[in-house]
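All protein chains but one are shown at their positions in the complex.
For clarity, chains are labelled A, B and C in written order, and residue numbers in each chain start from 1.
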Amino acid sequence: MAGLEDLYKEIVIDHYRSPRNRGELVSPPAKHAEGFNPLCGDEVQVWIDLEGDTITNVAIGGQGCSISQASASMMSAAIKGKTIAEIGELTVAVKSMMSVHEHALEDDDSGVLPEPPDVELGDLEALKGVVKFPVRIKCATLSWNTLVEALNN
Amino acid sequence: MAGLEDLYKEIVIDHYRSPRNRGELVSPPAKHAEGFNPLCGDEVQVWIDLEGDTITNVAIGGQGCSISQASASMMSAAIKGKTIAEIGELTVAVKSMMSVHEHALEDDDSGVLPEPPDVELGDLEALKGVVKFPVRIKCATLSWNTLVEALNN
Amino acid sequence: MSSEPFDVAAVRSDFPIFDEPINDRRLVYLDSSGTSQKPRAVLDAMTDFYESANANVHRGAYFLSDLASRRMEGARSKVAKFIGATDSAEVVFTKNATEAINLIAGSWGRVNLNKGDAVVLSMLEHHANIVPWHMLAQERGIEIRFLPVTGDGQIDLTDLDRWFDGANLVSLSAMSNVTGALTDLERVVTAAHAAGALVALDACQLVPHLPTDVAAIGADFMAFSAHKMCGPTGVGVLWARRELLEAMPPFMGGGGMIANVTTEGFTTTELPHKFEAGTPPIAEIIGLGAAVDYLSALDMHEVRRHEVELTAYFLRTIKERHGDDVVVHGPAEPSQRGGVFSFAYKDVHPHDLSQVLDQRGVSVRAGHHCAKPFMTQLGVGATARASLYIYNDESDVDELVDALSDASELFSF
Partner (left out) sequence: MSSEPFDVAAVRSDFPIFDEPINDRRLVYLDSSGTSQKPRAVLDAMTDFYESANANVHRGAYFLSDLASRRMEGARSKVAKFIGATDSAEVVFTKNATEAINLIAGSWGRVNLNKGDAVVLSMLEHHANIVPWHMLAQERGIEIRFLPVTGDGQIDLTDLDRWFDGANLVSLSAMSNVTGALTDLERVVTAAHAAGALVALDACQLVPHLPTDVAAIGADFMAFSAHKMCGPTGVGVLWARRELLEAMPPFMGGGGMIANVTTEGFTTTELPHKFEAGTPPIAEIIGLGAAVDYLSALDMHEVRRHEVELTAYFLRTIKERHGDDVVVHGPAEPSQRGGVFSFAYKDVHPHDLSQVLDQRGVSVRAGHHCAKPFMTQLGVGATARASLYIYNDESDVDELVDALSDASELFSF
């Protein structure tokens, strides 16, 4: 539909249709967190198996709109096998891809945008279009916030 | 001052200047109540000695604007020697002199005004001008409300 | 009057927001149960107040302050009349319906409910009528019972005697903001009072849409918000029976609600001011007064008739065009419901659905509608919701029905 191509990129729809790493892990030992988007009812569950500093397995549960579920699926694919430090960088990169714009929309005229870390985003890049639809930013960042919480648990 | 003659009638000013029955009675036996006008700080104290059904003595205390104090003074003069039944009638008459208008100002368009009891008001009639100054109605009725309270104590 | 059709075009022309395209599209506003649009008369009443009568109320001997007070109290009388209350001191202004329900829980509840006492809610309540009771339960250990909901989205009123047995308060929505279902208030009030329980009504969706008469309903408390009935944001109403209000302690303390204050304590002033601490939403109350005038001039019976007709059209049309691809929650019979429709379309997520509809200016809400327990029962995280009001007509319904096909196109898998 005219105007929505930036939001509903083919790769986003693909992750929504065929979510990667869907399931549950036994917790403990898996770290687990549950995230809600209280405004629209999206829900994401994240399970993570860690070996030392490295994520060896991920599972995603929950329900919600195409953006929240595609974002979770993309995230699960992107973080598997990565170290916590790498994931930290990735999280910052993804969030700054969104939140820079989030701020701009909140009338913050500071004008100084922090330089995002130089990280390969891969598929995740497809979510960049979300920034044109500010209400959906929270859908896209939900899984990342839930990941941070899982890692802290 | 132009426009204020209806409010500050000579007899009102006279009662304010030389309040009647100013003082206190020993309570008990005297019935006593204290009334506040929380909006403007007027304060009226009423003491009443009863013999059977008849008010044998009245004392008035408190402080406040000319209208509240003059009204209390006029009331004290009007009720001394009267029976409770007579005072009931007088209270209704005085209040309806005011409150009819109070309602009219509150956009009550019922249009039906209750017939006030046919009672001789004497000096109290001078307070009729208060209805043109709706904010002062509460000053004028304070002593009467306090009287009712004292009788109920 | 009831033989003439309801003149939606005339009504629309009273609402400035429909004058110009929004985001380059004709605004098809279908979220009036979220908040209604505002007629010019309401905006003018507030602007006029600020431009010619603005002062603080009840506090000065000067002309302007008296004028402001009388306008505000005049609005209170109008609101009382609009809901059938004969005593305008029973109308307490709050900031919204949510504060009104918190006031019931925080004031009446705190002194009247103790460990073991019970409050009856239902599974389809708005969070505004759940969370205050959870908060009270945490504090005072009361029991909360949730009446079930029937398959067609109504509060299940079977077995009320058992549910109400030993309850102290029954607090229910008079019309659901999710399914539009109207609650049979007579049955609820009769059964609750028979069980010795008081009745509070969340009338947020009732008062804007149906003629309301508190005396006839016979409930004990009722809460609603101005912003859903053509009035401004920033003001809500708690109506309650005088004896209850008189016995209740204040909810908040401050200026305007006291008779006296010393370093030792305070005494409260008379109703309704006892519950209105601080400077009230003066202009907003006056705006609500104008909203009530506006709705009264339309005649609430006519408003209801229009909504029943449009509801019938909505249900019929969406079925004709989309058959089983659409599931509409709530009663099938228009007379048992208001014009609020939670619906699912194929397996398109509500959030995506509303995004696609928005592309055509069709504004519907997607989410849990502040009714998560009910969403959980439905087994969904969210629904899309369209809701109708006085300025909507068949063309708005048609626009929604057409736009649903776009979603089918985009998410056809």
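One rule holds in what follows: a residue touches a chain if its C-beta (ideal position, glycine included) is under 8 Å from a C-beta of that chain, and two chains touch if they have at least 3 such contacts.
Only a predicted model underlies this, so the values are computations on that prediction, with no experimental measurement involved.
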| item | value |
| --- | --- |
| Omitted chain - touching chains that are shown | A, B, C |
| Touch criterion as defined above, residue of C:T98, C:Q205 or C:T311 at the omitted chain | C:T98 |
| Chain B residues touching the omitted chain (full complex) | 1-4, 7-8, 13, 17, 39-43, 63-68, 133, 136, 139 |
| Interface with the undisplayed chain - residues on chain C | 16-17, 19-20, 22-23, 27, 29, 31, 34-35, 37-38, 43, 46-47, 50-52, 54-56, 59-65, 94-99, 101-102, 106, 123, 126-128, 130-132, 134-135, 138, 144, 146, 225, 227, 232-236, 250, 252-258, 260-263, 265-266, 277-284, 351, 354-355, 357-358, 361-367, 370, 372-373, 376 |
| Residue ranges of chain A at the interface with the undisplayed chain | 36, 38-40, 105-108, 134-136 |
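Just so it is clear, only the chains that are shown with their structure count from here on.
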| item | value |
| --- | --- |
| Graph class of chain-chain contacts, one of line, ring, star, complete, other | line |
| Comparison of B-C and A-C (more C-beta pairs in contact) | A-C |
| Euclidean distance of C-alpha centroids - chain A vs chain B, Å | 73 |
| Mean-CA-position distance for chain C and chain B (Å) | 44 |
| Residue list for chain A, restricted to those that touch at least two other chains | none |
